[in-house]
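Structure below; questions to follow.
Incomplete set of chains, arranged as in the complex.
Chain IDs A and B follow the sequence of writing; residue 1 opens each chain.
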Amino acid sequence: MILFILKDKRDYSTLKEKLQLSSSSYKFLNLYGKNLLLVWPDSEAEKIVDEDIEVAVKTKKSYILASNEWKKDPTSFKVKGTEIGTNKIVVAAGPCAVESEEQVVSVAKAVKRAGASILRGGAYKPRTSPYSFQGLGEEGVKILKTAGEETGLPIVTEIMDTKDSEVFKKYVDMVQIGARNAQNFSLLKEVASIGKPVLLKRGMANTVEEWLQAAEYLLYGGDGNVILCERGIRTFEKSTRFTLDIGGMVAAKMMTHLPICADPSHPAGKRELVHSLALASVAAGADMLLIEVHPHPESALSDSEQQLTPESFEVLMNRIKALASALGRSV
Amino acid sequence: MILFILKDKRDYSTLKEKLQLSSSSYKFLNLYGKNLLLVWPDSEAEKIVDEDIEVAVKTKKSYILASNEWKKDPTSFKVKGTEIGTNKIVVAAGPCAVESEEQVVSVAKAVKRAGASILRGGAYKPRTSPYSFQGLGEEGVKILKTAGEETGLPIVTEIMDTKDSEVFKKYVDMVQIGARNAQNFSLLKEVASIGKPVLLKRGMANTVEEWLQAAEYLLYGGDGNVILCERGIRTFEKSTRFTLDIGGMVAAKMMTHLPICADPSHPAGKRELVHSLALASVAAGADMLLIEVHPHPESALSDSEQQLTPESFEVLMNRIKALASALGRSV
């Protein structure tokens, strides 16, 4: 596959003619202010020569748009007022599941006070058992929206079904793809078309390469505002719920221009481990953290073991700030 | 959670009253000709006593409907004329992806001749890369349907999106949930409502328990005609594409009343290994096999390394028949 970076302000008419005459597959895209053209297979792409082409990037990688082979500078983008992918580390916090307006608004205020700049919370909940609390659905999204407005925090929440994309278009600032849908390609295509920033979790059995390929679906059909979120992979170890793959996260950062997020809550499985995993993620270079905070974790309807109290979250934020500062970053 | 098996031909009016007065969650179901009632949590369920109750099965398991704690006899069901879950081993065969009517009809005839009794083929294809062939979609389903009618074979194909359920209702005899959607709970709920037999693949990182919990979604919302399909889990080993977990398959069979299928093609990754994995699966007790066969594997649009030729498939079928006979089963 060859990625052609095209010169600006042209109509590419001779180029289009050449493509139509060739037997290649091709696609024009605009990402990060650049006009791009993908052509494959190689045997056909190599024949394309045109003066509207600025650079031709040939690659063996299956995640060319997500790779930093053509885009060296790190990508950053705004989720409402909050910019992700800069020197400033962004912390998104909130409850595992939206349970009530009172719960979410109270957490939103507390996490904002402690320094979080995005509100997270699950409305559509992927639950292993059909007998577990399945989330409040659209009502939950509206509650999040309300809490976001009251606090001025942008909101991020998970989508589970292509049928729900209108709800997300209407109410949500950032769309989350969960680990169990990380290779739900129908959903990836649908989410790309929503036109909102996306937080893409890594599937618990996905290699770093597959994770970048999932991001490729989002870049191919969307506008490029994607952050990759490491949340733990499945291994034989059982003292933690999942194994936070910090090495994989660092390797990904070296392969892509997209920013990287870490979720220390799910791999921890117990709140005692969350602080250390959050700090380790920041030290390893994470651009964002996603942390579960609940006003009364012990009575939470899901993930009660791993959610922090607002008090513990505040302590953690102070530790993160000290660490970020030692690394030459801010929070 | 308690599962109550109810006496037949009653209106359960006193029972319903008691449930409404309690603060429990409950659900009436009819599965395998039995009227069932699920009540949870335990503290509430334990208070329910009624003369319309035949048996109360209390369980700690999160997959009660799928477990054999309440249903000791193995479940069997028909996919059009083909019965699954009996002493006769059912073989479904066909190409990885539907590419053309000619391709599918020719394979369908060949696999039928060799002894297959279901036709498989992918129309909606989950592909790791957005640049890989994504399948023919609805057109592919219609091609399968045509090939099924020409040969008299029922057809099984994978669903990827809740939006496509009408297509599956109309054309397909058995709906397949793929490994990458094994915990796509929205899809599981939608498929349960289609009213067709379901082949549920195990996710590549799912425990046997999670696999049974996914089946529970299908039983909770559907009619109970579900077969579990082991297709390999992800491990560190790279000489095979996935690790066929025959032990997990056998363990599952001891935990459930549902029949079990093995897919030897995907874990093999190379056609040289498919025969041995198919035979091992039969020896371990599989009720069904799902095998990729292509008229010209080397030019297939997907999985070209692992598809058998019709000739090799015929040899395999003869080996399977000999083995089945030694085990007191037939094909």
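Observations on the structure shown:
Convention: a contact is a pair of C-beta atoms (placed from the backbone, for glycine too) under 8 Å apart; a residue touches a chain by one contact, two chains touch by 3 or more.
None of these values were measured; they are calculated from a predicted model.
With respect to copy number, the whole complex recorded in this structure file holds 4 identical protein chains, 2 of which are shown.
Please note the rule applied: only the chains that are shown with their structure count from here on.
Its C-alpha atoms fitted onto chain B, chain A is found rotated by 180°, rounded in steps of 5. We define each chain's centre as the mean of its Cα atoms; on that basis chain A and chain B are separated by 32 Å.
Across the complex, chain A is touched by residues 1, 25, 38, 40, 62-63, 124, 126-131, 134, 160-163, 180-181, 183-187, 203-205, 210, 213, 216-217, 220-221, 234 of chain B.
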